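Take a look at subunit A:
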Amino acid sequence: MSPEPLLRVERLGKRFGGFRALDGVSFHIDRGEVLGLVGPNGSGKTTCINVISGLYAPDEGNVLFAGRSVGGRKPHLLARSLINRTFQSPRPFLSLTVRENVEIAATYGRASTAAPAVDVVLERLGLAAEAARRAEDLNSAHQKLLDLARALATGPRLLLVDEIAAGLNPAELLLMADRLRALAAEGMALLVVEHLMGFLERVTDRVIVMNAGREIFDGRLAEAVRDTEVVRVFLGGAAHGG
Partner candidate 1 sequence: MRRGVGEYAAVALPLLAALALAPLVYSNELLLFNFIMFLILAQGLNAIYGFTGYLPFGYVGFFGAGAYGFALAVMHLDASPLLAMACAGVAALALGVVLTPLLRLSGAYFAIANLAAAQAVYQVISNPALQDITKGPYGVTLSSVFAPALSYGVALGILAATLALVAWLRNARLGLALQAIREDPVSAAMAGVAVVRGRTIAWLLSALIAGLAGGVFAWHISVFYPETAFDLSFSIFAIVFTLFGGAATQLGPILGVLLLYGLYNVIGITVPQYFQLIYGVLIVLLVLFLPDGLASLATRRGFRVP
Partner candidate 2 sequence: MRRRIVVCLLALACMAGARAAWAQQSRPAEERLGGCFDGYLDKAQTEQAAAQQPGQPAAPAEIRIGHLHASSGPYASISMPVYLGLKLWVEQMNAGGGAVVKPFGRKLPLRLISYDDQSNPGTAATLTNQLITQDKVDLLIADSGSVLTAVSVPIAREHKMFLFDPTGTGAAFFSKDNPYIALLADPVSTVWPRFLWEFLKSDVAAAGLTRVAILYSTNDFTGTQAASIRAALKAPGSPVQIVFDQGVPTSTSNYAVLIDNIAAAKPDVVLELGYVGNDIAFLRNLQESGTKFPMVFTLYPGIETSTLLKNVGQTGLAGVFSYVTALAYSYPPEVGMTLEQFRGSWEKAYAKSGVEFGWNAIAGYVTGLVLGQTLACTDSMAQLDVRKSVFSLSGKLKTLIGTFELNEQGAQIGELTPIGQIAPAGSDGIHFTVVYPSAMSSGKPIFGAK
């Protein structure tokens, strides 16, 4: 392990009006590591990703990427400095073709010479056959892949993945898990927000559990399910109706 992790999040805080969406969250991810981020609805998972990817500026704390502070930087600058993400519901450029979608990211977000060529990305995600179709004509599974392709085309070293498994069929799930693992194997760091524990198990064994804007657990997935507070939060969350 290198002395400085790729991503270090320090006491991150974010408020919306009087609501504390993030309340002093700290964690780190190393190169080639996959970290799962779980918690009930509204616990701050997506907000956390939004802050790291630059959509929101943090109110407190900091985000350090490869040792440099990047908290509050604009998203397009982060995209060009090797941080990228996917969206919970994919947001492709609907009226553009699949190829154009990926091309934009490859042109504007290309951060390193290591970034893969457009064709390579399309090939790798099985989208090559769809390259000339307009994004709005794709089914939702393909739109998710396109969203991922857009992120990969910038050649990120840190990828934030927001509930990519939702809505995929079992075969697609397995394939997606394989793809994420392969990315990690190549040295990419991944932060994976996920509700589907089965899917998460396939891609990582280290998770952070969040509740009400705080992290309440950081450790192995197998231990998390035995942690009393984690169990209480998930059951309690259910009792509150989500």
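Assume a residue touches a chain if its C-beta (ideal position, glycine included) is under 8 Å from a C-beta of that chain, and two chains touch if they have at least 3 such contacts; residues count from 1.
Candidate selection criterion: all candidates are chains of the complex that A comes from, given by their letters.
A quick note: this is a predicted structure, and the numbers were derived from the prediction, not measured.
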item: Selected neighbour of subunit A [touch, this complex] from 1 or 2; value: 1
item: Residues of subunit A touching candidate 1 in the complex; value: 53-55, 74-76, 79-80, 84-85, 87, 91-96, 100-101, 103-105, 107-111, 132, 147, 150-151, 153-154
